[in-house]
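Note sheet for the following structure.
The complex appears here without one of its protein chains, the remainder shown in place.
Which chain is which? They are A, B and C, in the order written, and residues in each are numbered from 1.
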Amino acid sequence: MILDVLTVLLVTAGCLFVTAGTVGLLRFGDLLQRLHALTKADNLGLGLIVLGLVLQTSNPAVAVKLVLLWVLALLAAATNSALLARDAELTGEHR
Amino acid sequence: MSWETVLDVLLATSVLGVAVATLFAPRRTSSVMLFLVLGLLLVLVWTRLGAPDVALAEAAIASGVTGALLVSALTRRSAAGSAETPRGGWRSAAAELAVAGTGGVLLGGVLVGAARDGLRPDRLGDLALDVDGVVDQPVTTVLLDLRALDTLLEVAVLAAAVLAALAVHREGESSIGIRSDTRPVLVSFVRLTTPVVLLLTGWFLVAGSSRPGGAFQAGAVLAGAALLLLLTGRKDLVPTGRWLRPAVVLGLAVFLAAAVLTRLVEGGWLDLPASWGVAVVLVVETALVVSIAAGLTVLVALSRPRYVDATASTETLGGAAPSDPPRRQTEELT
Amino acid sequence: MHAFFLVAATVLALNIVASSVRILRGPTTRDRTTAMLLLSTTGAAVLVLLAEVASSPALRDTALALVALSAVIVAARISAERAPR
Partner (left out) sequence: MTGPELFLALGAVVTLLGAVRLLTTPDSMRRVVALYVTGAGTLLILVSLSATGPGEPDPVLQALALTGIVITISVTGLALVLVRRIEDGDDDD
């Protein structure tokens, strides 16, 4: 029961963070701000949702897979945003 | 109204909206990237329709190969500058929408009516669900056990497409090179993720016998890994040059060999015996994975821009163009 | 719990659709590619939620594939876009 409440809280918070990231993507003025908002908020959101789901499972393999998913997402987001931001500086595209 | 219905209606509306936006977006770039959004929405639709196999294939292909294919083909603008649709085409766009919408709704009505009346195709699948296949997963059973000939032809189509692409490639297969990007952040990321992706490939391949997954999904994921390796300049780990064509036709060859073998031993083409059928399926699937991955990688590599024009690119580098600067770039030819 | 996960999945799916606004508006290809980053993370979140709803573990594999390959599009785009120096 306590776990259920925790899951609901975590998943709700996760959805809020993802939505905040999307709002940032749509509302912020330039590329670097958008990248900053989106990658951080989205990955925190995914992490919270994953955590909420881990609490629901009794199977350790599923839990490991979910955490692996999050770690991969973090690595990919860090790499992708670094690639996009670095080049924007070099080519002066970000204004 | 249940929450399932809400999600379904939302998904259907989004698919329709994004499809229209994809087809009518004013820029090529938007069109292609919206198409990738459509791909992700379709993954969600497949999960709602109880087709995890199709969802897995779509996710593996849409996030990796299709994306790389379309996005890198974008980079080169056409000489005629047809990247933008002419302005003022709203009237014709509206007419097209009206025609397609009316026709689509009529066709949809007919299809739904037919499905309700039970005129839909007979459930061939009941056969697959009942039959005691070599492999214990309905979709893989259908693909490899009951419909082997169809799968064979599908692999043949992929091989033919790749060979055709190689044939129109002016420089021959020796020059399949992708401009690589060897910045440490990307290289170390690829080094970290490649083992995970290889693990995933193996898992999809083996998992295909008991749960959703299979040769195509594994091949698509493997192609994604091969592309990342190529993009970071690791040409040594990916078959290029004279190993290319053999790798592309390997799956087809092994499939044919299995067909001949079963014909000789069991007396029927691809008539898998219960005793060693699993081994045959695994060998064939492994060969298919290699060929599918090689074929998809080659298609992406060949559709990338080739044109060498160093002066034009230095010009665009200096001028910080406000939107979508057309860039020409050199491609390293190996 | 089932209904709650469905609601969460619906909210996240709305986010995916919203990203297409940024893809349409741009202004640069970089901005559009940034919107693609949202697809892999949010898409994976929806898939793990739906995996719980439909109790279909294969959907977690789908999410893994989505995330593992998310760098392919960005790397392909960036390396093709970079001007030679």
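Rule of thumb we're sticking to: a contact is a pair of C-beta atoms (placed from the backbone, for glycine too) under 8 Å apart; a residue touches a chain by one contact, two chains touch by 3 or more.
This one's a predicted model, so the numbers in the text were calculated from it and none came from an experiment.
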Legend entry - Partner chains on view for the chain not depicted: B
Inset, instruction - Write down which of B:74, B:205, B:280 or B:293 is the residue touching the left-out chain. - result: B:74
Inset, instruction - Among B:63, B:151 or B:286, choose the residue that contacts the chain missing from this document, as touch is defined above. - result: B:151
Inset, instruction - Just the residue numbers, please: which parts of subunit B touch the chain that's not shown? - result: 4-5, 8-9, 12, 15-16, 19-20, 22-24, 28, 31-32, 35, 38-39, 42, 45-46, 48-51, 53-54, 57-58, 61, 65-66, 69-70, 73-74, 76-79, 82-83, 85, 92, 96-97, 99-101, 103-105, 107-109, 111-112, 115-116, 118, 120-121, 123-129, 138-139, 141-143, 147, 150-151, 154-155, 157-158, 160-162, 164-165, 168-170, 214, 216, 292, 295-296, 299-300, 302-307
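Going forward, only the chains that are shown with their structure count from here on.
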Inset, instruction - Determine the centre-to-centre distance between subunit A and subunit C, using the mean Cα coordinates as centres, and give it in whole Å. - result: 10
Inset, instruction - Give, as an integer number of Å, the spacing between the C-alpha centres of subunit B and subunit A. - result: 26
Inset, instruction - Please report how many Å separate the Cα centroid of subunit B from that of subunit C, as a whole number. - result: 17
Legend entry - Residue list for subunit A, restricted to those that touch at least two other chains: 68, 72, 76, 79, 83, 91, 93
Legend entry - Multi-partner residues of subunit B (each touching 2 or more other chains): 181, 186, 189, 193, 196, 317, 325
Inset, instruction - Flag every residue of subunit B that touches subunit A in the complex, lowest number first. - result: 181, 183, 185-186, 189, 192-193, 196, 317, 320-321, 325
Inset, instruction - Could you please specify the touching residues of subunit A with respect to subunit B in the complex? - result: 68, 72, 75-76, 78-79, 82-83, 86, 91-93, 95
Legend entry - For the subunit A and subunit C complex, residues of the former touching the latter: 4, 7-8, 11-12, 14-15, 18-19, 21-22, 25-26, 31, 34-35, 38-39, 42-43, 45-46, 49-50, 53, 56, 62, 65-66, 68-69, 72-73, 76-77, 79-81, 83-84, 87-88, 91, 93-94
